[in-house]
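Removed from the display is one protein chain of the complex; every other protein chain stays in position.
Coming up: chain A.
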Amino acid sequence: MVQKQDLVIFNDRTVLPDFKNHGHTLTHITHKLGTSPTWLLTALIETHIHGVPLSLNESEKSNGKIPIVNKSPIYISSFIHNESYSEQHFQNKISPQSGYYILPNLMEEIMKCTINTHNNGNNFDGLCSYILKMLKVKKEEQEQQTTIILEEPQLLLALIPNLKARDILLKLITPISQIFQRVIVVTNIELYDNDATAESIEIKKFIQTIFYRSIVQLSLKPLETGRANDVTGTLRITRGGCASAVDNTTFVVENEYLYHVQKKSIKLFYR
């Protein structure tokens, strides 16, 4: 029988950073083309709602009776997937009444804003305030312990000419991290080439800066030795650049797992 291990990221055996101890946090997930992070995002959404990643290792059967520990919602906003894709995927795993909201594809929203306001990207401040306004409308003022998942925000660098990584970070990521207590940024690290074009440099800079701001980095990558029937890839948990454990009782436990994504279950085991 294959040994399975629970996903643990912090020393208190939790998966997401604690609201009280860590304040506003940023979690960074990196992945490659062969290792989609959707299963991990599902696990993190479940953790936000129920306190544990239910879909991993068939830990508990989700028969609708599992208590909801966090009543504040979790928002999923993507620059790459449209609403129907996300709805289709997450509704298969998590009940839509649990308290997660899929926001409209932000790239489409930006395009709409661009067409409606004749803003060709030169006024990036206007686009950012449009997105922030949209997020604020969805989030209610009194909601405190909220989480947002931002998928592939670096795609904006390829969309808007002469846009700098610094602009996205200061005008979009920072305000978002002030609105929401937990921000999970997902980036594909194969989207840039070392070809020294302006876009590649800015994408690289964006990923590096996100690392500096993150409390924990979750890296998904395929097996280095090639393909295997019983392993999809590896998940490595490492401290982020902002992981200040000096005066904090909870800290990141670095670890590496092998994972296997199957049709109905995801199995994790230590490497």
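Basically, contacts are C-beta pairs under 8 Å (C-beta built on N, C-alpha and C of every residue); 3 or more make two chains touch, one makes a residue touch a chain; residues count from 1.
Everything below uses one rule, namely that contacts and distances are computed from a predicted model.
Undergrad: Looking only at the UniProt record of the hidden chain, which name from "Sugar phosphate exchanger 3", "serine C-palmitoyltransferase", "glutathione transferase" or "Elongator complex protein 5" is the right one?
TA: "Elongator complex protein 5"
Undergrad: One chain isn't shown here. Among A:92, A:174, A:249 or A:262, which residue touches it?
TA: Checking each option in A:92, A:174, A:249 or A:262, the one touching the absent chain turns out to be A:174.
Undergrad: Which candidate, A:68, A:198 or A:228, sits in contact with the chain we can't see?
TA: A:198
Undergrad: Please identify, in ascending order, the residues of chain A that touch the omitted chain?
TA: 22-24, 30, 166, 170-171, 174-175, 177-178, 189, 194, 196-198, 201, 204-205, 207-209, 211-213, 217, 219, 221, 236, 238-247, 254-256
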